[in-house]
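Missing here is one protein chain; the remaining ones are kept as they sit in the complex.
Lettered A, B and C in written order, each chain numbered from 1.
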Amino acid sequence: WDGLGHGLTKDQIARYSRQIVLHSFGVQAQSRLCLGSVLIIGAGGLGSPAALYLAAAGVGRLGLLDRDEVELSNIHRQVIHTEASVGVHKAVSAARACRALNSSIQVETHLEALTPANAVQLVRQYDVILDASDNAPTRYLISDACCAAGRPLVSGAAIGTDGQLTVYCHGDDGPCYRCLFPEAPAAGNCARCVDAGVLGVVPGIIGTLQALEAVKLLSGVGEPLSRRLLVADLAAGRFHAVKLRAKSPACVACGSAPAITAASLPQYDYTAFTGQAAANDA
Amino acid sequence: WDGLGHGLTKDQIARYSRQIVLHSFGVQAQSRLCLGSVLIIGAGGLGSPAALYLAAAGVGRLGLLDRDEVELSNIHRQVIHTEASVGVHKAVSAARACRALNSSIQVETHLEALTPANAVQLVRQYDVILDASDNAPTRYLISDACCAAGRPLVSGAAIGTDGQLTVYCHGDDGPCYRCLFPEAPAAGNCARCVDAGVLGVVPGIIGTLQALEAVKLLSGVGEPLSRRLLVADLAAGRFHAVKLRAKSPACVACGSAPAITAASLPQYDYTAFTGQAAANDA
Amino acid sequence: MRLVLEFSGGMELLFGNQKTVEADIPVSKGQQLTLAAAMAWARDNLLTERPELFMKGSSVRPGVLVLLNDTDWELCGELEAEVAEGDRVTFISTLHGG
Partner (left out) sequence: MRLVLEFSGGMELLFGNQKTVEADIPVSKGQQLTLAAAMAWARDNLLTERPELFMKGSSVRPGVLVLLNDTDWELCGELEAEVAEGDRVTFISTLHGG
């Protein structure tokens, strides 16, 4: 049954009917979601709600990447996991939840860390990438891989009661992470490193907003947060949007003559660049 | 083990450690959460993330009220339910998910509709109330019951790609729903009634923000959105906070001589007042 | 007088799906422009359908919040509030969905 040429089955039309009846969304946007794919890097505080909402919304293929196992102290913010999944690989636990929500989509797990060796080929397999990671070297690696593979990147971050959200590598003029931060902060040199706590609902809000951005990018509906940074002060209940620079022609990752390419990225030393290994930052 | 006089067990300290190490939150705020209670009215699009995040955060007692059963077309936004829970009572399905996340809290289900006859006594049993309902008569009923019982109310709403959030009945000067809207909109007279679709992630964002407000109210940390309305245009990616009036001395629900009280509320005719039954609006 | 008119929560559907309109409202010399007059002007010049979803009598219909520069009009004088060059007037329809 495909009388309208949109490629949706009767079951899909029933399942997504409340999105389809929305004038500004409709059957075409839903169809683009169902044909699209998203890679979520990190199945933690940000990745949990992002994965739930993207699976529910009908993204056709969802990749979940994490190298850690669920711990009890994760669950206060990583709500896709349960007590029964303590000790289970996070990507496996998250995939189980996504499949329980929506058996009609394809859910893929990647149980290895993202590394310079595997990043570009992983990112290439998906239409939209979500950075739901928790450390600076991984954030540079993800951004570089998205530049090299030509994929838009939804970047969220949360700590304490603060959150930040933007879209990198989008359209003609959207900057990448390196355009904004060409030099890495020195190791341990973030003001919050001594106080790495986080109110659980804060990554919840940012991760759900990341799902929204991915839906906008895949469906073509709405205005993605490219060249805009959303800054959330959630203790005060304040959201603030700021205007960002365009991409830099001199950027080593996305500029006109990038030094970091699909070919050279695997040799790039992120630990040396950021002065920290991918694991020791929150 | 209660060396710090905060009443938390060793297990609770381990589970909530990332919130406890947060300077602005700490063990006292966590303890207030663990001793607190929240009633979530509606286990749908708003109630799903709100229940998950409040259970995960450690709210000691969580009440879930809904009268409906899970349908497949709900799941695109009601991510606390699964395909396996289609046909199951929503409050039961949501309670199951909350208990799987956190077996150390108490989860209560209320399988009846909220009515003028039961509203005040239900609301009285909890510290903070979340309006996660989907129709005007229920919104007036919840607000009136919170006025009569003296409970703060976190009110969220979402439709299409728009969301709204505020806290009613809070502190000395916080207004109630009737202070803002003393006269009900005529039946069918909302601009969006003809187009009742909703992008699934939109109630996700508002419901998660409702959980944040409940955490602020229970813990005493942060500034609740009293006398402020957060307006979210999620297609454009814009949040906007507006300043609201104080409570009105003439308000029939929260004024100096209210006509609607715990004693009189059960006789109030919400269907006549709003011109619509509690079921027929989204 | 130049004002920015904003419509949200579904109100924009009554105004040709415009969320923001830069309006230039004629005012007689020496006269003040009130919110009531700005609202009537929007009804007569911008409204594209179903006026009963925007106004009821000479005020706004129940369920619509009116803001002057992001502040509830109840704090500024409601219908009689005076607006000035460059002010933002916002009409928000309250949402019930969940």
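By our rule, a contact is a pair of C-beta atoms (placed from the backbone, for glycine too) under 8 Å apart; a residue touches a chain by one contact, two chains touch by 3 or more.
Please read these numbers as outputs of a predicted model, since none were measured by experiment.
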Touch partners, limited to displayed chains, of the chain removed from view: A
Of A:Leu8, A:Leu39, A:Val198 or A:Ala211, the one touching the omitted chain in the full complex: A:Val198
Touch with the omitted chain, as defined above, among A:Leu52, A:Val120 or A:Ala157: A:Ala157
Interface with the undisplayed chain - residues on subunit A: 42, 44-47, 132-136, 139, 156-160, 162-164, 180-186, 189-192, 195-196, 198, 203, 229, 231, 233, 236, 240-245, 281-282
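Throughout what follows, only the chains that are shown with their structure count from here on.
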Rounded Å distance between subunit A and subunit C, as computed from the means of their C-alpha atoms: 39
Distance from the mean Cα position of subunit C to that of subunit B, given in whole angstrom: 30
Numbers and ranges of subunit B residues touching at least 2 other chains: 160, 195-196, 198, 236, 241
Junction residues of subunit C - those touching two or more other chains: none
